[in-house]
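Of the protein chains in this complex, all but one are displayed in their positions.
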Amino acid sequence: MNKFYVLKRILYTLFIFAVVVTLCFLIPRLGVEDPCSRYYPAQGNMTDEQFEYIKELTRQQYGLDGSVWSQFIRYIGELFSGNLGTSYQSGNPKVLDLIADRLPWTLTLSITNLLISLVIGVIIGTYCASKRGRWQDKTLLNASTITTAVPAFFIALLLSFYFGFQWEIFPAYTDQNLVSSFGWNWESISAVAYNAALPVISMVIGGIISYAQSTRDSVIAVSNENFIITARAKGVSNSAVLYKHTLRNALLPIVTNVGMSISGLIGGSVVIEQIFNWNGIGTLFLEANNTNDYPLMMGIMIFTSAFALVANLVTDLCYSLLDPRVSLGGRR
Amino acid sequence: MKVLKKIGTAILSVLRSVGSFFARLWKHKQGRVGLIIVTFLILVALFAPLIAPYDPYDVTQRAEKGLTPSWQHLLGTSITTGQDIFSMLVYGARVSLSIGIITGVLIAILGATLGVIAGYVGGAADTIIMRLVDIMIVIPTLPLVIVITNIFGNSYFVIVFVFVLFGWQSLARIVRSQVLLLKNSDYVKAAELAGASKGYIMFRHILPGVSNLVIMSSALTCAGIMIAESGLSFLGLANATSISWGKMLADAQSGGAMLFGHWWSVLAPGIGIFLSVFAFMRLGLALEEILNPRMKRKSGLVKVFKHLNNRYLDELFASMDDGAAPFVQSPEPQKKSKRRGET
Partner (left out) sequence: MNDYALEIKNLKVIFPNEAGIVRAVEGVNLNLQKGECVALVGESGCGKSVTSLASMNLLTSPPAIVRAEDIRLCGESILGLPDKKMQAIRGKRISMIFQDALSSLNPVMTVGKQIDEIFKRHSKIKRSEARRKSIELLKLVGVPDAETRYKAFPHELSGGMRQRVLIAMAFACEPEVIIADEPTTALDVTIQAQVLEVLKNMCRMKSTALLLITHDLSVVANMADRVYVMYSGKIVEAAETYPLFTNPLHPYTKGLMASVAGIDDEAGSTFVQIPDTLPNPMRKPQGCYFNPRCKYATEKCKEAMPPLKTLDNGRQIRCWLCAENSN
């Protein structure tokens, strides 16, 4: 791998991140009302000067005092020291702390979802590719035409309806004591798994089928390549042809898919979290939206974008490690 | 008079090509399915007041909350407001379809324009547009959409605007690479060498190639937008006063339809969403295969020929021997099997 290429990619990622940060800084300062007026309505027993003083204090607290430029410089400075700002929530918690509290819960859902979708999807896809044109393959095709047209949250609602409310197999709403009572013991972990079942299943259905479909297409495309015939002409056994030659090449595009899934690990499950009342970043964001908590919203945006950017970068670098043809940048 | 005649023939030829386009779509199995459902949904949306037994926007026409299905209320009434669910379903088609189609068209226009500019003009324009695409693809869309609706309100136009803002990137990217491909293709170079003007190349070679791509992808874009819209209104972030399928689902959930077992109030809007997205996807895939026959989706599907029975094959193979009588049976087994199916 070319060192220059890596450096270029990193610099480019930083550039995009800078743009995102600037956007996140500017958006709440454009046409949004002053947080002070919302929280400190002018009260009759306060003089104008007193009120101005309180507003000034509040602005200072949220980094909204001074000119836009000085605000921006301070904002960036804080960002470098790992401070994403202060939330408007009562007690004024740090945005980063709020995110850190919720992040593991979102990642529990989304990483489980990704792993299950990926593993089962690739297995099913490979199997269907080997049965191409037969009923297994056609079933996959039909399943994918249906699941791509059904939003995941509708699947979630149906699951919640039947498995949660009607048959009461799994909890339809997450137990709110889950977070506070969590400890690293078997009981807590199984409780989390029990509560996460429905949200994960509702995401996994679409995930498995989309991974299966892309794996199948990719495997079939690769198995039509000439080098597969070469391998077979060498006398390589069918299973070795599949694992060493076909899958190795067929999974390259899947790496890109995984990269896309990884960049959506944090922000991708807002609706599902909302349906099952899951205590994750998504619900945190919706809460922030309902209370117009801009520092929190922007903090989550910056955090999520940074995560997505790093995921993209890592995927690209992984890809160039896996595919010797991409060593000099641009894919062949 | 002459001008009128010219315009007349022009309109006729356009109509004819549109007609033949629909005829091809009709011949395509998936295209026909998509076409039928989309037409049906558009008719429902247009004639909603005639089809729906009640006006769900009319507060006086509300019944008791959470009624079960009956002849008065085919799908019962809403748990939260007492509106007739069937009427809401019919009226909901208006929001979903109109947002889907309007946004789809706008995205097609914006994405294609920017893609063509980036690809054909190149240079600084290309750099700026592609950097913009990179940035917007990375930013998590849903959170930003939520922020924007928070700031600018969630009127119909803001929603459309937001979807267009976040929807054009991938199309622009595809169009750009297609333009580059065409621009560097041998026949465009040949045309340039032959002295064709830039405008001629643009309209004769580049745009036709791009337009197919845009038509193909816009149906799929519509489908994607409809899913996104349903999600947004499910979260209560779309226009709160208009009735949409996503909002119906949200109402059902928040009103406790799940708890009371009112499955119809969950299933009905869900099927509405599914049907419209499904139809547009079928349409998109059909268009893809019709407009770009090389890129056949089902190319991976190998037909297993069961109807080629052994006797047929024996005869065919025997006919290849020296001195054998030529093979007389129908060389097209497909038709043969069809005929067998009819009798």
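Note that the chains take the letters A and B in the order they are written out, and that residue 1 is the start of every chain.
Going forward, a residue touches a chain if its C-beta (ideal position, glycine included) is under 8 Å from a C-beta of that chain, and two chains touch if they have at least 3 such contacts.
Not measured: the values here are computed from a predicted model.
J.: On subunit A, what residues meet the omitted chain?
T.: Counting only subunit A, the missing chain is touched by 133, 225-227, 229-238, 240, 244-245, 248-249, 252, 322-325, 332.
J.: Since one chain has been left out of the picture, which residues of subunit B touch it in the full complex?
T.: These residues of subunit B touch the chain that is not shown: 302-305, 308, 313, 316-317, 320-323, 326, 331-334.
The rule is simple: only the chains that are shown with their structure count from here on.
J.: Go ahead and note the Å separation of the Cα centroids belonging to subunit A and subunit B.
T.: 26
J.: Could you list, by residue number, the parts of subunit A that touch subunit B in their complex?
T.: Residues of subunit A touching subunit B: 12, 16, 19-20, 23, 27-28, 30-32, 129, 132-134, 137-138, 141, 145-146, 148-151, 153-154, 157-158, 160-161, 164-166, 172, 216-217, 220-221, 263-264, 266-267, 270-271, 274-275, 285-286, 289, 292, 297-298, 300-301, 304-305, 308-309, 312.
J.: Residues of subunit B touching subunit A in their complex?
T.: Result: residues 134-135, 138-144, 146-148, 150-152, 223, 227, 230-231, 234-235, 237, 249, 252-253, 257-259, 261, 263, 266-267, 270, 273-274, 277-278, 281-282, 300-304 of subunit B touch subunit A.
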